[in-house]
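Right, I'll just put the structure down here and ask away after.
One chain of protein is taken out of this complex; the other chains stay put.
To keep things simple, chains are lettered A and B as they appear, and every chain counts its residues starting from 1.
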Amino acid sequence: MRLAKIVEALGLPSVSDDKEIVGINTLEKAASDQLSFFNNAKHLAQLQSTKAAAVFVQEKFAGELPRGTKALICEDPYLQLAYATAFFAHEITAQTGRPDIGSKTEIADNVQFGNNVTVGEGVRILPGCYIGDNVTIGDHTLLHPNVTVYHNCEVGSNVILHSGVVVGSDGYGFASKPDGTHVKIYQNGNAVIEDDVELGANTVVDRAVFNSTVVKQGSKLDNLIHIAHNCVVGENNFFAAQVGLSGSTETGRNVMMGGQGGTAGHLRIADHTVIAARGGVTKDVKKAGYYAGFPLMDGKLWLKLQAKLARLLKS
Amino acid sequence: MRLAKIVEALGLPSVSDDKEIVGINTLEKAASDQLSFFNNAKHLAQLQSTKAAAVFVQEKFAGELPRGTKALICEDPYLQLAYATAFFAHEITAQTGRPDIGSKTEIADNVQFGNNVTVGEGVRILPGCYIGDNVTIGDHTLLHPNVTVYHNCEVGSNVILHSGVVVGSDGYGFASKPDGTHVKIYQNGNAVIEDDVELGANTVVDRAVFNSTVVKQGSKLDNLIHIAHNCVVGENNFFAAQVGLSGSTETGRNVMMGGQGGTAGHLRIADHTVIAARGGVTKDVKKAGYYAGFPLMDGKLWLKLQAKLARLLKS
Partner (left out) sequence: MRLAKIVEALGLPSVSDDKEIVGINTLEKAASDQLSFFNNAKHLAQLQSTKAAAVFVQEKFAGELPRGTKALICEDPYLQLAYATAFFAHEITAQTGRPDIGSKTEIADNVQFGNNVTVGEGVRILPGCYIGDNVTIGDHTLLHPNVTVYHNCEVGSNVILHSGVVVGSDGYGFASKPDGTHVKIYQNGNAVIEDDVELGANTVVDRAVFNSTVVKQGSKLDNLIHIAHNCVVGENNFFAAQVGLSGSTETGRNVMMGGQGGTAGHLRIADHTVIAARGGVTKDVKKAGYYAGFPLMDGKLWLKLQAKLARLLKS
């Protein structure tokens, strides 16, 4: 979509350039044919060095943009971003297509595909599954009944998706207007499930707003787990049932989380970290260890805290 | 169903009236062609002013009924209520029908409808969805694959339901017998999803026992959320993933709940209230503010409590 047309559609002041824009991304990751937005003063350095074609920005920050990046002056850059995401959203249709399928692959009756789907060799897809447009599935993967994989997602080889799994549903992103209503930020990224991953029944991995939500090779997730948009679950993680990761959190290799655990967003959790059941991670975990509690603390400390509380009770 | 027949079917003492009864409701809301029940002395004023045709009631309270309301004398009114709900339950069948569909609406292969379904204009329904008897769906609504909407429910316009969403499953209601077994209270109400609502993957909104469970206009719910029967989620609410609301709780406008939060039943939460992740609401929240913890407290107090506990640990 031409920049001039985007600006016009949003009712913003016109700009002198008329580049073809192919998408939206963060300041850091935007390429010279992408838009970006600046709504957080903490990211000033990223604004100053962005390669984006144009940036939604308040007037007072417009001088900070690098040469070659156009300022799209507006009062609420996040809200304009939300509106703009709609222009780049995949057109979801109820049409079904015929996939390109490898040898020895079995597709049950009652499985539906979008357009341009590629499925590898030795795959089994059981009844009631839906595989959206442009999805690729590797070899020897098994989809149990009633799995949904949304458009543009990637599922690797030797993956097992249990019934009710949803891969690539929209991440939870909205910009709010002064009247209290919310505008959808279309989630134009995807979700990637790497090789040797297993996802338990009714677990959900949301698609990214930009780029990818990733579950890396060899990770095993139990039932009813929520992986929010733009998370990266590292290699060989173990998450027990009902864990929830908030947006953009990344775990290292061989991280373990006990049942009903959770994390805040935008955190990093170190390789080989073990988090007890119900652990609630509110800060980065920089050092491997055994942690528990909410807010999270050293696991031994948590036990000591329980002992202190027991003593408090008797006092 | 005739009152005399209901009484006979339940093995209760016969009554002199033989009105046609069309349903069951609370003492407060019951109309003159509905039954009700009295099993909680706190509701005596409601018993005294009910408009119900007849009320399941213990003998000792029978004198409290208004004129024109028949007493259905029994030992366990709640249990009789449970039995009676079965007489008014929708007959669920495996038959499928053809919906009435607006222009530009796309229905995928592999979508099934009950009888008497109405779907508006510009709607997209993806594969694997099921829409039960008598459901209405507004305009420009999008149902991702494998969504279920039970009979008699209403889904508004510009609604997005992600994969695995269930609207209108039975609320969780049972009356227990002295032998420890449980009798189902049929959930004869419905669920209403108003315009501009988005429900995340595998989220569930149960139908009401009487009347409606409602998610009001503009509310956005994330994945794996539980909304129990007879809840009312106010306008423009934000609920992060894995939140659970117990039965009959009502939230005001623009309430926000963080991930894995929960509430007890029959609560009211004020407009613009913000509840942190894992917040557990056990009482009404009468004043907007930022709250956290379980039991819920002022958010700053919760932070102070964590500091106190940290100090306790070092003592």
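What we mean here is this: contacts are C-beta pairs under 8 Å (C-beta built on N, C-alpha and C of every residue); 3 or more make two chains touch, one makes a residue touch a chain.
It should be emphasised that the depicted structure is a prediction, and the values quoted were computed from it without experimental measurement.
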item	value
Contact with the hidden chain (one of B:Asn110, B:Thr141, B:Asn190 or B:Asn254)	B:Asn110
Sole contact to the chain not displayed, among B:Asp206, B:Glu235 or B:Glu250	B:Asp206
Missing-partner contacts on subunit B, residue numbers	92-96, 110, 112, 128, 130, 146, 148, 150, 164, 166, 169-170, 172, 174, 180-182, 184, 202, 204, 206, 224, 226, 228, 242, 244, 246, 260, 262, 264, 280, 294-295, 301, 304-305, 308, 312
Contact footprint on subunit A, counting only the chain that is left out	106-111, 124-128, 142, 144-146, 160, 162-164, 196, 198, 200-202, 218, 220, 222-224, 235-236, 238, 240-242, 253-254, 259-260, 277-278, 306, 309, 312-313, 315
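The rule we apply is simple: only the chains that are shown with their structure count from here on.
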item	value
Rotation, 0 to 180 degrees and nearest 5, that superposes subunit A on copy subunit B via CA atoms	120
Centroid spacing, where centroids are CA-atom means, of subunit A and subunit B in whole angstrom	31
